[in-house]
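First the structure, then my questions, so here it is.
Heads up, this is only part of the complex; the chains shown haven't been moved.
A, B and C label the chains in the order they appear, each numbered from 1.
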Amino acid sequence: MAEVEIGIGKSARVGYDLAAVGIVPSRRTRDPADVSLAWQVDAYHFDLPIVAAAADAVSSPDTAITMGKLGGLGILHVEGLWTRHEDPLPLVAELAGLPAEAATRRLRELYRAPIRPELIAERLGQVRDAGLVTAAALRPQKVRALFGDILAAQADLLVIHGPAVSAEHQSTRTEPLNLKRFIGDIDIPVLVGGCASFSTALHLMRTGAAGVIVGVGTGGGDANRAELGIGVGLATAIADAAGARMRYLDESGGRYVHVIAHGDLRTGGDIAKAVACGADAVMIDGALAAAADAPGQGGLWSMDVLHSDLPRGRWEPVERAGTVEQILVGADLSGAVGGVSLAGALRAAMATTGYATLKEFQKAEIMLASPPIG
Amino acid sequence: MAEVEIGIGKSARVGYDLAAVGIVPSRRTRDPADVSLAWQVDAYHFDLPIVAAAADAVSSPDTAITMGKLGGLGILHVEGLWTRHEDPLPLVAELAGLPAEAATRRLRELYRAPIRPELIAERLGQVRDAGLVTAAALRPQKVRALFGDILAAQADLLVIHGPAVSAEHQSTRTEPLNLKRFIGDIDIPVLVGGCASFSTALHLMRTGAAGVIVGVGTGGGDANRAELGIGVGLATAIADAAGARMRYLDESGGRYVHVIAHGDLRTGGDIAKAVACGADAVMIDGALAAAADAPGQGGLWSMDVLHSDLPRGRWEPVERAGTVEQILVGADLSGAVGGVSLAGALRAAMATTGYATLKEFQKAEIMLASPPIG
Amino acid sequence: MAEVEIGIGKSARVGYDLAAVGIVPSRRTRDPADVSLAWQVDAYHFDLPIVAAAADAVSSPDTAITMGKLGGLGILHVEGLWTRHEDPLPLVAELAGLPAEAATRRLRELYRAPIRPELIAERLGQVRDAGLVTAAALRPQKVRALFGDILAAQADLLVIHGPAVSAEHQSTRTEPLNLKRFIGDIDIPVLVGGCASFSTALHLMRTGAAGVIVGVGTGGGDANRAELGIGVGLATAIADAAGARMRYLDESGGRYVHVIAHGDLRTGGDIAKAVACGADAVMIDGALAAAADAPGQGGLWSMDVLHSDLPRGRWEPVERAGTVEQILVGADLSGAVGGVSLAGALRAAMATTGYATLKEFQKAEIMLASPPIG
């Protein structure tokens, strides 16, 4: 790993964002019809490696059903608006009519309503009734309080997600969750993150998680670099986590832990690059929040809005595009960037560069782009 | 080749765009009158190393004739509008009056008209009747269907062009074209591409092609990096292909395969840099689509519009400049950037830096520019 | 230290700005309540490592009191408007109503009023009467003339600050201040700077200073890079000074000299990065000048305005944000960037990345971000 000395006595690795990366075509090309985008977490098979973020502007019971039917996965945040309000959609709809600052104030109010356990069961039930995999998300600090309700609601997958989650949280005022013991004790597969380094990813893998979410932040505008100074280029974070996956595969005697990339992934090209860096799947925020049928209804905000001491989520307007279906798999102009759907572009990228499966595509050659000249 | 480790277990080469490159003057200067811009493909001699892209917004029978008379080459795409419509010009003219999205929809409709073989003969005949070299382009998947018509039309050169073409296309649903056998069986020289790596270029050279087109994309706005995540800096792609040319020259006992650079080449300076990186000639899109007499009539679109599953071409407005002649060889203000014609600037660059022929200029010293400071 | 040869016979180190740096989360996370932001200069303890710049647009007696009460430190410039005018606030208020150039002219006039020693005592007295640490700043060339007044005013800390201060000023027309002798002779701790290299920082530490201010410039818009060509990336300057601190700790047998970073620090993330590069505390200009209760009242200017031969300070408008308190420690929307206060963001950054004290945080792993792609 290349280290640069930034000054006397302080060195740094160089990290790369996905924007710095391009995929190099191999000497083969493939028929797009022969390309498979499938992956699997435990017993659950998915046709598309695309997970809608556990963020209220992106995932509602309805969009989780849409995602599931199309081969992806939607996740419900059990600390979100759908478990606090009987019908959050009209409440969210009001936000777009307010000035941005007032929308943020109102948004924060909406999160002060108490979580209603019966709504957890009801919302997950909607997805299960559609015959689809149900996934419930919450923050590490709420696992003890809310896991019983999630279990009762018969979720298939549990997602433990915070801006930066470690296997070793330390606090003098509360007894932190022992992730390893907790995951060992339960029966459903757990996805956990975000994280952004080889060692954190490896430690999270050792807790028994089925997948780790790579990328620091909880979705929406990523405030971590600008506001907190925390930042690891996503291409590097993915490659490091893929390195941890390899190490853990060896030390565990063959347990494969999935790496789910989560960051500013906007286009099918971004998804292709994430996979080529080593990801098994991706978690999408903004590109899905743009959907005409997204629950954010023209707005996007980070789940940092849940933070009690330092609420950081703010309502931001989002330019609307086509429907979730068009954005995910559509083939006409109403889709995402350039009229190309996320899955369609990923498939085209794999066919054009000559790869038939995601596992093969993880080994694609990549090239860093030289910086532009002013 | 310098490799950078972008994370644990994933390395990448660094690729350079032409924008990162500058040509270093040698210790000689030359009289521009002594500079030759000539090159040759098989028996065909050209005074200028400038090929108009096989794109409907750039090349029509009329502009191919203009290009040819000025010493360059125009290519007709036999899957394009000129072989689907008796008179495409008024149809294209309408597009500029529509909103961009409607123009794209209408554009796609225009490509749904069937190809009329008799028009292939008629269009190529126009160029041949002017006493000029005729070149016909098509995509690899249409070679079998359309080659007979092209042969009947007595094309001098065949151009097989797709966003990324390999010598080894794989498909389980169709029998892919065996490029090597096909090229071996026919009598006319073939230019084939795009490609973007040493090994793909080398494999394409081994098919017997007379030239390879370097640069991933089919012209118009290059959507490959943004939408598909595919990207190799053009300076690096050209240098790699020139390396393959050297290798193939050795292994074939002296067969010289031309490297034709195709990317966002806008100015004579871009062309000069492409040659200094190793190109024999360049293929131009946007700079020619800007011509007052360009068939795009103020619009530009990529031939990806032909893709049946994932149509990506969209109509985009282009700011008009002078005529094709002024842009190519003019010496007054109506020409391209800064009033300098493409050929004039290339000639001036070679004279100023001290090179008399394109082959010498390929060996010019180049310098990478350091990144700008914000 | 990596050296790059920029040409034959001239090499250069590569310096990094804070913008190029991101903090890497460790494999631990921490409860924000367990994070301490405290530091200490001599006998003076501060809850926050944040010092308001010795600049008239940032620090007045009132804001120094606010800063002190919140756990930070405000510094009064004894060559500034508060010691030249009985009531500078209405005079400054007028500036915002003038065209920028006229405001600058008027600003320079305001600095032509003589310094009134009795005001030095009065202004510092206000802060002392509030039970807070008093700090007085002046330029090296005025130490002889004004130190008596500062001493009489019973300042707790002395700040000797210029755009670039060295331990070895040379002049043939005046006898330069011998910093080492001066600091040896006086009883109060001295902070001195700006400086921007290992050797200057080390020499300043050897004068007996309690702290060195790292960063070339005197606040406000940093004109040094653009106008004078002087520039050292702040991350590198901080790391170099931290290296000098280590060296001096060794050669002095254990004297710890504080490194105070001063540059374009706008957010809590910038502060976090400065500490992670090795700083003990930071000096803030613009982010505090934006306060509703800042003495600049919507304007910001550099104390270079004091330069007699080459006055460089100019009045520039500043967009107003919340109060000093909200910007420093607030937790609602009226605070700084993204509604996150400087101290709150620093605390969150440390908790998220797993560090409990500033000294531990100085050892955080950092990562350089790859350049963006155009």
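Everything below uses one rule, namely that a contact is a pair of C-beta atoms (placed from the backbone, for glycine too) under 8 Å apart; a residue touches a chain by one contact, two chains touch by 3 or more.
Treat the numbers as computed from the prediction; the structure is a model and nothing was measured.
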item: Full complex, copies of the single sequence (shown: 3); value: 4
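Keep this in mind: only the chains that are shown with their structure count from here on.
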item: Between subunit B and subunit A, distance of the C-alpha-averaged centres to the nearest whole Å; value: 40
item: Whole-Å separation of chain centres (CA-atom averages), subunit B against subunit C; value: 56
item: Sequence positions of subunit C contacting 2 or more other chains; value: 371, 374
item: Residue ranges of subunit A in contact with subunit C within the complex; value: 4-10, 12-17, 19-20, 101, 104-105, 163-174, 176, 195-197, 199-200, 203, 216, 223-233, 236, 309-312, 314, 368-369, 371-372
item: Subunit A residues within the subunit B interface of the complex; value: 1-2, 14, 16, 21-34, 198, 235-240, 242-244, 246, 267-273, 276-278, 331, 333, 337-340, 344-345, 347-349, 352-354, 365-374
